[in-house]
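All protein chains but one are shown at their positions in the complex.
Up next, chain A:
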Amino acid sequence: MAKTSSTRPLSSSSSSGLVPDLLHRLCTNFVKEQDQINKLYKLCLNIISSNVTQGVVSDEFRLCQRIQKKMVLRQREADALRFSELHRQMKSQGFVKDTIALLQFFYVLSEDGEKTSGEIRDTFLMESMNLPAALLPSSYNPKGQGVPKKKFHSSTPHSVSFSSSGLGSSWRSDPPSTIRGHHSTINASDSSVMLKDQSTSTSVRHPPPTSIRIPVFDPTESELPEDALVQDLLFVFQGIDGKYLSMKKGPEGFRIPNELMVHPAHLEHCYKLAELGWLHHKIKAYIDMRKQDFSLGLVVQSFLSALSLELTEYYRLVAVLEAQLSADQESSGHVTSDKLSLRRLVVWTREPLEKLRTLAILVDGCKNVRGGALLSTLYLYAQHGDPEVMRLVKHLLNQVYRPINTLLNAWVFEGQLQDHYNEFFILADLKASDDRLWHGKYTIRSNMLPKFIPESLARKILTVGKSISFLRQKCNDQTELFTPSQKNWFKKGDCTFDTMTGDPLSHIINITYRDTSKYLLNILNTQYHLKDHLGAFRKYLLLGQGDFIKHLMDIIERELAKPATSCYVHNLTAILESAIRATNAQYDEQDVLSRLDVQLLDASPGDTGWDVFSLLYRVDGPISTVFTPDTMLRYLQIFNFLWRAKRIEFILAGMWRKQMNHQKQLRNIPDFHVCLHQCQLITGALIHFISQLQYYIMFECLECSWAELLKCIDGAVDLDEVITAHSKFLDVIVTRCLLDPASQPLLTQLRTLFDRIVEYQNKQDSMFAAFLTETERRKQYELTKESRADQGLWAETQDETEREYQLRDEFYQSVILDYQSQFTILEHSYNDTLKSFLERVSDHLDESLQFLARRLDFNRFYRGTETVSLLM
């Protein structure tokens, strides 16, 4: 507050010897002892050279006026006249050249008779009080109620720019100085709006000069006059304890001690008015408590500043009232009709009372919330039936919304999250790696989502920022997506809560959302060939490229028949390469083919190459956002299933080929006929089963979902939709291929069926081997017979014939019948498994699986036998 005077520099250069000398004399005037003189002299010299001023008015005319006014106020009109006369004399004498300095000197000293010099008032309060009435907002200016604007105005026209305690205290002390005296104890204790002792000046309080007449009320004498109460209330309004009304601890607020006599009507008014003080105190306490705590975040800070602004307006009203009061006292003696009465106060403070009440409610409601949650709370309070309350809360919202607006701007246009206090409704997981940028890094923090932003809009906002951040960081694409005018949407001066939220916000978000998403998808499709990679997955991992798969199966069969431990990736990779080169796959993009690779799963003992072999398609860069490791795992799972089914089909085809081949060789021996026929029947049933299954997998599962996926991707608006469509595609396939946990029993049965088929293949192979050996043996026997006959011998002897028949009979008994029974058992167990499989499948929730059951058992062959056996 103290400022260095620039207008009156100490002319020590010209009178360097003079000043110390005079000072010394001054000291000797006061004290006699030499050592004390020296001590004081040093102190005085310090003070003088410190050149510190409080900024007393430096305009002589105005200073005179002020002094005179003060005298008039104390009913010393005669003195005022005499002063002006003396002043005029002094000027005309010309003895004192620097009259203004002298007057200032006297003025400060005279003031000091009433109060301790150098007291600093709360600048905030003073600034607001010094504002002329004309500057007051209309809402706080009781219209037509006779506030003496003119007088107040004329007395402090200069004060707005002055803002220092000198002026402030001068008119602050205009009311009878008793108040000051009575308040001295409170002054020392209260801290918020109270006067503070400056460190340089000491807190000596001189008793007020006796010449000033002080109106003292004796509380015990009679009822308290209304004026005193009004005066008191003006202090109470600022949360300061008054002479009579004082703040009690607890909820009851300001109370008048019982021993004071107050008119009941006055008492009621007083308590009604004292509520203002209580409310003010509450709000002020809330502000002060949080002002220093920056960790609460920007939103809370802006809320506090908005509250402070509201309080400032309130202080202006108090200032006006105080001006009115001092005007009343100036004109005391005359009975004026527009005197400040309690009743008037009640009327004038009605509006601010409502306002403060609302603010107090808000303060209570916003105690424990911060950031977006604070906005939500305020927004809820803004849904109020009273338009005044609504306007007030909206006004606050406008200011509190600003920090969020800034964050939103950076997020939507730059993809940057500058949320240092965790206030924004989008949360960045800093621990998440860049690979998870799209999936896990950013999430919506629902508790910080302001209520006026709907969930769907918030998701769009999230996507917009995420897309931009994705483009910048993953795709290294720095293209500016928005025009400068678009970027200024959030920066316009009027981007307050009213103008921004609701339709304008959703409009902006919709446009940015549409543009960024479109751009991102375009980049992914053109620059990163998202669709090509999807197609590659379909072709190679989901066995879409038939000729390639068939050829691969053909040439890799021998390698995979080995135990898993002796399969090597490099061998398999070579086979894969040759398969690619030999089929139409070679015409595919080089980029795609280079990503195709072989992977061997962890082998457990007893596994063959079939169990561990798997194709792999490597993805990296931005498209790995679509093909996450999780997705890759599902592709692997699906591939294994499809590969297994394909292998079974391949096996059965091989078996059928063998049957056809051996048909001619074996048909001459009637003993085999039954067994072979049985074989053909079983193979037929198995082929029927596997071809229906393959049909189902290829068409119902893959092709349908694939078509749907393509449709979804073409119509997708943002990357999220693509990812969702893709994962849905995989979901459907997993479910339909019975790979989901719910279909685990079904899958086990299917595996059993596959195992039966493999078992059957082995049996048939061994059967053919045995049959062929037998055929060979018999052929040999026949040849021997023929050669003997050619030589003119008996073709066969009795013994030989018998032995041959015995052999054949033995073969029939031991081998053929054995195979027959084995096949029967196999068929039975296969049929049983298939039956229960069919039962389960036909009860499956998925419609296409029910169709599979229908197709497998279209003539109720399997289930029909069941029912017949049940009937019997």
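Assume a residue touches a chain if its C-beta (ideal position, glycine included) is under 8 Å from a C-beta of that chain, and two chains touch if they have at least 3 such contacts; residues count from 1.
Throughout what follows, contacts and distances are computed from a predicted model.
Engineer: Absent chain per UniProt: "Protein Abitram", "DNA-directed RNA polymerase III subunit RPC3", "Ragulator complex protein LAMTOR1" or "Mitotic-spindle organizing protein 1"?
Structural biologist: "Mitotic-spindle organizing protein 1"
Engineer: Which residue from A:Leu86, A:Val347, A:Val674 or A:Ala742 sits in contact with the chain not drawn here?
Structural biologist: Answer from the full complex: A:Leu86 touches the omitted chain.
Engineer: Based on the whole complex, identify which of A:Ala101, A:Leu681 or A:Ile825 touches the chain you can't see.
Structural biologist: Per the contact definition at the top, the residue touching the missing chain is A:Ala101.
Engineer: With the full complex in mind, choose from A:Leu23, A:Val72, A:Met390 or A:Ala653 the residue touching the hidden chain.
Structural biologist: A:Leu23
Engineer: Could you tell me which of A:Ile67, A:Leu317 or A:Cys675 touches the chain that is not displayed?
Structural biologist: Per the contact definition at the top, the residue touching the missing chain is A:Ile67.
Engineer: Which parts of chain A face the unshown chain closely enough to count as touching?
Structural biologist: The missing chain touches chain A at positions 5, 8-12, 14-15, 18-19, 22-23, 25-27, 29-31, 36, 40, 43-44, 47-48, 50-54, 56, 67, 71, 79, 82-83, 86-87, 89-90, 93-98, 101-110, 112-113, 117-118, 200-202, 204, 206, 209, 211-212.
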